[in-house]
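With one protein chain withheld, the remaining protein chains of the complex are depicted in position.
Presenting subunit A:
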Amino acid sequence: MVHVEMSPTAIAKKKSYLDLGLTEAEYDRFAALIGHQPNDTEIGLASGMWSEHCAYKYSKPILRQFWTKNERVLMGPGEGAGVIDIGEGKAVVFKAESHNHPSAVEPYEGAATGVGGIIRDIFSIGAKPVAMLDSLAFGDLSQPHTQHLVDRIVAGIGGYGNAIGIPTVGGETNFDGSYTRNPLVNAMCVGIMDKDQIQKGKAAGVGNALIYVGAKTGRDGINGASFASSEFSDEEAADRSAVQVGDPFMEKLLMDACLEITQQHQQALVGIQDMGAAGLVSSSVEMAGKANSGMALDLDLIPQREANMTPFEIMLSESQERMLLCVRAGFEQEVLDVFAAYDLDAAIVGHVIEGHQYKLYHHGKLVCDVPVSSLTDDAPVYKQEAKMPERLANPASDFDPIVTDPVTTWKAMMAMPTIADKSSLYRRYDAQVQTNTVVLPGSDAAVIRVRGTHRALAMTTDSKGRYLYLDPKVGAAISVAEAARNLVASGAEPLGITDCLNFGDPTKPEAFYELAEAAKGIIQATKAFNAPVISGNVSLYNETNGHAIYPTPMIGMVGLIEDLSTITTAAFKHANDLIYLVGETHGDFNGSELQKLQTGHVAGRLFDFDLEAEQVNQAFVLKAIRQHLVTAAHDLSDGGLLVALAEMGFTNGLGAKIKVTLPTSWGFSETQGRFLMTVAPENRAAFEALNGPAKLIGHVQAKPQFDVTTVSHQFSVVLSQLQTAFEEALPWYMNQKA
């Protein structure tokens, strides 16, 4: 797809900006801001910079309400990624980003470049990326199209992460019909750095140089930001050119070179930013905007991979693996020499200038002359109308499950795709490169040690689209709570979150209502767990042919373990350890996996969520772990108590004998705020002296069998039967793939 230039008058007359995603009102606003009829380049820049992806024009009023600061936050949202102090002079940097649209069109490259993009955000801050996580959502796994997407998206994530040498240590994979045509691919990257070396994406100081480094610019992904900010239709084939191709080898060189500059050439560097959505225009104009500078770029100096590219194409290309640096005058050669040693293309492409204009020159002609702020701060922000969707106003009646054959139900639950073992997917990711991974994928949270300290970081990604579908506010609060619960079960204290807000078309009042309500839930829960939002992104327009996905905020949370000896995993360790259930259990089934199993869908009013009880329970579990009283801890989530119990037994082939004063079906209830923990018999007194909300329900047994007594049933099942159901479900579906 080659861009054909039009004159300013033709643009105004033929309204070609409509095809770029700008409205007539937005065209008029932009023309007024810049003081003349926009030419082809200028209107192109506006379409990229005023897209939801860059300007957050619909979500900004909501994002502004997020709680983003506590005593540990060193840098909140607004830069490439957020930064939190973790003590001993170190800081953790993390962010997540969605790549849903590109992955729907070209799953391998869409997923791979999602990984590449988020890695650049982390090293642009000056941090060494040490871990990747993902959060994936797919449609019904029995459909060949879904099987294809799963295979290629997993291949793409692994293909990039494995090659660049950053371990993919954790994540989640959920399945539900609403994601069939619109899969979610959210990637999170975590980095570690010395806390006094934080870099910002700013271009300040008249005469300082802009240095472009990395891959040459091509016609790939042109105007991808506005592509991502629109809905899909069946005519998606035409969108293919909006997807980019990743080169992890190039990115590894770029990463190593940029880290060398941020660590060893600080006097030369003013600012650094990656070229992500809306490519060169967004990185450069944002760098100017943050420093209130003017900027001039000579497009003839941009390294280009194709001939005869127009300014529109050069500026809006989303070619991957590119960075932009602002370098102090006189230090240009020093920086260029570093890049040359890595065999990277680098060029001085412009300078910071007096005033506040953003000027682009092409073949000696001035092709863009607009105020910097017209593309950044002055982008429109819309206050949208919110309306409660019909399904929430009049929910279906409560689901009351009947379980007559507990063992059959238990096995079927273990094989539900969202619950089933994901190791056939994550074994395709290198989880150990860099040799810091203490807890591998498959436990509640992944744990990475921090070299040079006695500390470790726990990390997880969690989303609960099904719950949000029934109640966006409570569902979002639960998403945050579950992430915190995963960290606590690993022995970590939550530090903060990053999020990807995956929602439908914000111009539809029902979709906007879901977004606004979800934000309220996130705010409430992040405060409760002292885990501010330090970074994130929004992905709206997740609709195909008018059908939206479940509202799905993805929560990526990082926690701190101050003492390596308190790292805890979910697996049973020893026979005869006592099993405690933390938290109250109720009959909470609307939105549950059991409802999905028995009825094929989720419906009804979402169950109540007791945030205070969740806080109390988490604090208790963390306290017991820190006193070395706990041999295993596991959070209860999808599928409830019995699913969690089985999962704890698989790793070491240990069974359990438990007795609960609950109806059998409640063994699959999804009441929040609960944990299972094991305690060595000799620590029983010390543990019970803590007087926590824990009830002794049984013990671990050497015999690989689960013996369960409820108020209505007594049943036993051999561990291997549950494990087979758990482990073979996904491979079985994937083997149907032609």
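Simple rule for what comes next: a contact is a pair of C-beta atoms (placed from the backbone, for glycine too) under 8 Å apart; a residue touches a chain by one contact, two chains touch by 3 or more; residues count from 1.
Please note the rule applied: contacts and distances are computed from a predicted model.
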{"item": "Protein name (UniProt record) of the chain left out of view, among \"Phosphoribosylformylglycinamidine synthase subunit PurQ\", \"Cytochrome c oxidase subunit 2\", \"Putative tricarboxylic transport membrane protein\" or \"ABC transporter ATP-binding protein\"", "value": "\"Phosphoribosylformylglycinamidine synthase subunit PurQ\""}
{"item": "Touch criterion as defined above, residue of A:N70, A:Q434 or A:Q615 at the omitted chain", "value": "A:Q434"}
{"item": "Contact with the hidden chain (one of A:D247, A:E514 or A:E614)", "value": "A:D247"}
{"item": "Hidden partner chain, touching residue among A:T41, A:N100, A:T113 or A:N162", "value": "A:N162"}
{"item": "Where the unshown chain meets subunit A, residue by residue", "value": "155, 158-159, 162-165, 247-250, 252-253, 342-343, 423, 427-438, 440, 449, 564"}
